[in-house]
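The other protein chains are all here in position, but one chain of the complex has been omitted.
And then chain A:
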Amino acid sequence: MIETPTHTTEPIVTGSSVLGVQCVDGVVLACDTLASYGSLARFQRITRLHQPAPGVVIAGGGEYSDLQQLFRITDNIFRQEFCQEDGYELSPRALHSYLARVLYGRRSRMDPLYNSLAVAGKGRFLGCIDLYGTAFESEAVATGIGALLALPLIRKQWHAALAMDEGVRLLEECLRVLYYRDCRALRSVQVAKVSDSGEVLISEPYELSNLQWKVAQAAEEV
């Protein structure tokens, strides 16, 4: 019997970059609130961040329906853990590993969940996973075109004593750069802060400010 793919290998509605930075007192994740339909900015107030349990946040780009499915998968795994009632909580690292296996398994069946994820959690955990199942932890994480444009900026500014507020400002600056330079980016963004102790704060969507357009006057033709 031939297994037909349940999803197309071509993404239709997509989210763009996700950014993350590890700070001395926690982790910050940031992304915009756009789901594009090709070049059309179709859904401009969706959320690509999700908190499945206390102390964990995941964010993703790529095919939005697959992302919603992944949110459901993570909710389910935490629900199962809760029902075990053995006093153990799934750590962010364990979730990261689990999602990596899920994604790898789907790619091995040529039926991928077409996403790039970032996982952040208590204990200053930050990791990322791509649609193939490649997974690793890092102090600075960026997916999509953010990996080309924002990651170098995050890496340059990162230092061991970086505080979460500073981290938010750093990611906002990167989101600004992405708004300038990514065709599939939006001004409306969302930020999630996960403290070392596991306190999660996901902001409401807000607009980027302090955009720099002065250069337009200098770039006029005749």
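FYI, a contact is a pair of C-beta atoms (placed from the backbone, for glycine too) under 8 Å apart; a residue touches a chain by one contact, two chains touch by 3 or more; residues count from 1.
By our rule, contacts and distances are computed from a predicted model.
According to UniProt, the chain absent from the figure is "proteasome endopeptidase complex", selected among "3-methyl-2-oxobutanoate dehydrogenase (2-methylpropanoyl-transferring)", "Cytochrome c oxidase subunit 6B1", "proteasome endopeptidase complex" or "Ribosomal RNA-processing protein 44".
Touching the chain that is not shown, out of A:V24, A:A41 or A:I73: A:A41 (per the contact rule at the top). Residue in contact with the omitted chain (choice from A:E10, A:E85, A:E204 or A:E221): A:E221. Listed for chain A, the residues touching the missing chain in the whole complex are 36, 38-41, 43-45, 145, 148, 180-184, 187-188, 211, 213, 215-217, 219-222.
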